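Encoded as structure tokens, here's the structure I'll be asking about.
A protein chain is absent from this complex, but the other protein chains hold their places.
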Amino acid sequence: MGNTFGQLFRVTTFGESHGGGIGVVIDGCPPKIDISEADIQRELDRRRPGQSKITTQRKEEDRCEIVSGIFEGRTLGTPIAVLVRNKDARREDYMEIAKKFRPSHADFSYEAKYGIRNWQGGGRASARETIGRVAAGAVAKKVLSVLYLNFEIVAYVAQIHEIIAKVNRSSVKVQDAEKNAVRCPDIAAAQRMESLIGQIRNEGDSVGGVVECVVRGVPAGLGEPVFDKLEADLAKAMLSLPATKGFEIGSGFAATHMRGSEHNDPFEIRRGKIRTVTNNSGGVQGGISNGEEIYFRVAFKPTATIAHEQKTVSTSREQTKLSARGRHDPCVLPRAVPIVEAMTALVLCDHALRQQAIALPSAAG
Amino acid sequence: MGNTFGQLFRVTTFGESHGGGIGVVIDGCPPKIDISEADIQRELDRRRPGQSKITTQRKEEDRCEIVSGIFEGRTLGTPIAVLVRNKDARREDYMEIAKKFRPSHADFSYEAKYGIRNWQGGGRASARETIGRVAAGAVAKKVLSVLYLNFEIVAYVAQIHEIIAKVNRSSVKVQDAEKNAVRCPDIAAAQRMESLIGQIRNEGDSVGGVVECVVRGVPAGLGEPVFDKLEADLAKAMLSLPATKGFEIGSGFAATHMRGSEHNDPFEIRRGKIRTVTNNSGGVQGGISNGEEIYFRVAFKPTATIAHEQKTVSTSREQTKLSARGRHDPCVLPRAVPIVEAMTALVLCDHALRQQAIALPSAAG
Amino acid sequence: MGNTFGQLFRVTTFGESHGGGIGVVIDGCPPKIDISEADIQRELDRRRPGQSKITTQRKEEDRCEIVSGIFEGRTLGTPIAVLVRNKDARREDYMEIAKKFRPSHADFSYEAKYGIRNWQGGGRASARETIGRVAAGAVAKKVLSVLYLNFEIVAYVAQIHEIIAKVNRSSVKVQDAEKNAVRCPDIAAAQRMESLIGQIRNEGDSVGGVVECVVRGVPAGLGEPVFDKLEADLAKAMLSLPATKGFEIGSGFAATHMRGSEHNDPFEIRRGKIRTVTNNSGGVQGGISNGEEIYFRVAFKPTATIAHEQKTVSTSREQTKLSARGRHDPCVLPRAVPIVEAMTALVLCDHALRQQAIALPSAAG
Partner (left out) sequence: MGNTFGQLFRVTTFGESHGGGIGVVIDGCPPKIDISEADIQRELDRRRPGQSKITTQRKEEDRCEIVSGIFEGRTLGTPIAVLVRNKDARREDYMEIAKKFRPSHADFSYEAKYGIRNWQGGGRASARETIGRVAAGAVAKKVLSVLYLNFEIVAYVAQIHEIIAKVNRSSVKVQDAEKNAVRCPDIAAAQRMESLIGQIRNEGDSVGGVVECVVRGVPAGLGEPVFDKLEADLAKAMLSLPATKGFEIGSGFAATHMRGSEHNDPFEIRRGKIRTVTNNSGGVQGGISNGEEIYFRVAFKPTATIAHEQKTVSTSREQTKLSARGRHDPCVLPRAVPIVEAMTALVLCDHALRQQAIALPSAAG
């Protein structure tokens, strides 16, 4: 259970890090949307390991195949299945972790839940699982672009460990984040982040940070008033990503230091439209978008896989030690950027279709 | 849409702040659980306005009626419906907000979504909507207590504006929070918070803060690996509450300042069980509980309703001003404590039943 | 579980035959639809016992109250809750069935499932449970009328025991069925049915029959190709009604006696539109409406409650006998007509909203 996301734009992912492959089925995509494998591949390439010297050097080609749901370059309205094959793995490489629970990984909790786990890699807890999300996100972005003329999602690295970037949230563009390997639009900060990541890698350690995301061009009216508030679904989407520990929208935790008279966003008429003067709400009021920029921040912990020797226990319940081998990301943040965008697109696309469902043209008046 | 929460322990709420009443239908509750109206009323009384001098002085009796699903004091396995009647309201009291969008309320976004709204009070965006959640949470707590011997949820106020409480997370008990009006177990901090709230009220302003929640007695194995991670469902639950702006679990945003070697939770054998030495994970690894304490924090913004005169626009799109009248909470935090507990119970109860569904006794071995 | 129906127009019912009441929550209804308690009451009155001398003489007033979701006579887009109170029952009347399983009722299977049951009447298995469905159906009919100009659902009794009515399916109107107590548009057959039901009642026995339903004004394109085919959802809807044993759409079981060359519905152009010459398909092809009349038939078994003495076993597992007392329907068919209509409306309204969700105006072309 729990491998499906969305009510109307329904995304089901499958696949372990090892085995036949990773994939996704998207059910509920409107028909006649232009989609090609290249559209999906472009997004997959942004999350792929080995893109730059600061990410893991493992080479994974991750070529996607559209198995169904697209005909002559357009969606059919039927389920879109996308498959990415896994590379063959050497079973011997995993013999140690077959018998030892890696600290702050999911090995132990999977074992507790299922009484069995695929110990060749991380199974479903592997970051490879996000391939399906990114593929689906590429489709969702297309749908949103058809629906909303000026729609855009921009995510970027806002913090790595103690280095905090200065970014003008309201003007930053995708290309600003894409122009360096860290995906941080503040070039000076990006350089320091890159050095830090290199140094951390050399020390066999890891660091985390914050990804910030801003969405423009969403009309007022998306979201549901109670359990499926837009911010609730965004929070769930983000906390469902591996390694995330926190989420805040608009003013976020900083709101707790403000008074109502400072925090409230007064309304005004601007260029003939009802707008808010400030945007502490983060573009959402009462769970429903108000037409302002939606922005939020996601905290990622330092990667659990480190070269340091760590204390742990074995599957036979004996105290032991473990050191990760092989090549791993000392910092997942740069690769997390397209994943945060993808999950954001899934939430918004789902709510966009939900809003269409209740908008009866003939009832209006 | 969006008024149902949970996959197996399914909670559907209904009701506006004005009109016939507020209620909830709980579908999927196991049979033969002892429940009385008193069990539910006890929790409702904790969220009720007018409990103490620091909350709003509006008197709402909020007597609950169990309409169905309970027979001779025990659940039948059929839907449990609980209804709380609204007090009659005077239509004249709402004539101003019928025509003006209150800043940082949901008036404008509802209007954008539906083209209609119940302008007598907050409609579904009113805090009264949480009555249904608290009633359902009371039932969920009962189920969890039947399932898990040492189960307990303790939520408390950890911060109001700049005042931060010192609380020993691992020893705090429900009664520690309940012994003062602020629901803060740090008595000294509680007194300062109480003074601050009184002062803020006199100034016609409002403040927010942080509610912290700790859950004990949850076995390892609850939660789903991908989209329905335990922390994802908790994040959604919390961000679905009115006035929340942020959520963090375990180390949360502070994790971004740590290295992997500091953050990882090593495993050890303690009293014959596999345990973690530290608990930066917050009791959840890979989306699945690991048997440690689950703890998280929720940020609440300052209440939007303030006595200050505020700039806004009218429904006829003209610039205007608005001052709230009547009695309102200058700080929702004390009343948010039982609501946070209720949503936590809903998430855990749902995942507990989900875990039961796949645990085939005869398949084990 | 299992008390919610629909994906987008979501109906959740609650309530036992005895206890506080019976009700329904409708989530997902579009906003700004005109609905009054009178609209709902009109349909409830059609299913009410005691309408005529051929139905049970129990008097149940069944007044409905709209608790939420309607403001100034129009839907808000928020959950519509409708409540109908139960009459007080005398506990003593049920002492016998508390201890004996009634044949072909749900007493035993409930006990097997839940280990507990409300033995005061039929609990959730009572026909009273359909009150919620009929109330929701009244709302669904309103939505469908707003969406589709010529929409109409006509159900009627087509057979009682061996008496088979002759009805022109393509011209029959609601008022044709409503003009007699049996709800059979064939007046001659209706008179014979009425006599038969009277005679069966005198004999302390019961009879079943067939309700036929025809829907006009549904555009081509509703329904989903695979699991949620329109006929699949209709079949589920009908078999979820108490006392139903069969469902057939279009040619139904008679199709098994035809050859493909007789059964296929050729296409032709009629008044400028693509139409089928015959309609063995029953208005649905590949799970999707084709714009023709949708028609289907539902088999109802004879009522299980009869005055005859019957063999059964007690809850303490001893062989015993049981005779029903009090006033019961010797034939549920006349009262089933509005219930069949209601479930049909729920299915179609849900699929109508689902179709709206994927119809992107800007994608067309």
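The first chain written gets the first letter, and so on, giving A, B and C; residue counts start at 1 in each chain.
Note that in this section contacts are C-beta pairs under 8 Å (C-beta built on N, C-alpha and C of every residue); 3 or more make two chains touch, one makes a residue touch a chain.
Keep in mind that this is a model prediction, so the values were computed, not measured.
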item: Where the unshown chain meets subunit B, residue by residue; value: 7-8, 28-33, 77-78, 143, 146-147, 225, 353-354, 356-360, 362-364
item: Chain not shown, touching residues in subunit A; value: 1-4, 8, 10, 12-16, 19-23, 25, 27-28, 31-32, 65-71, 74-81, 83, 113-118, 120, 123-124
item: Touch list for subunit C against the chain that is not drawn; value: 1-5, 7, 13, 101, 103-106, 108-110, 112-113, 115, 123-125, 129, 159, 161-162, 200, 205-210, 219-229, 231-240, 242, 244-253, 255-269, 274, 276-277, 280-282, 284-291, 299-306, 308, 310-313, 317-319, 354-355, 357-358, 364
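Here, only the chains that are shown with their structure count from here on.
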item: Centroid distance [mean C-alpha coordinates] between subunit C and subunit A, Å; value: 45
item: Geometric centre distance via CA averages, subunit B-subunit A, whole Å; value: 26
item: Gap in Å, rounded to a whole number, between the CA centres of subunit C and subunit B; value: 38
item: Two or more partner chains touched - positions in subunit C; value: 8, 28, 31-32, 77-78
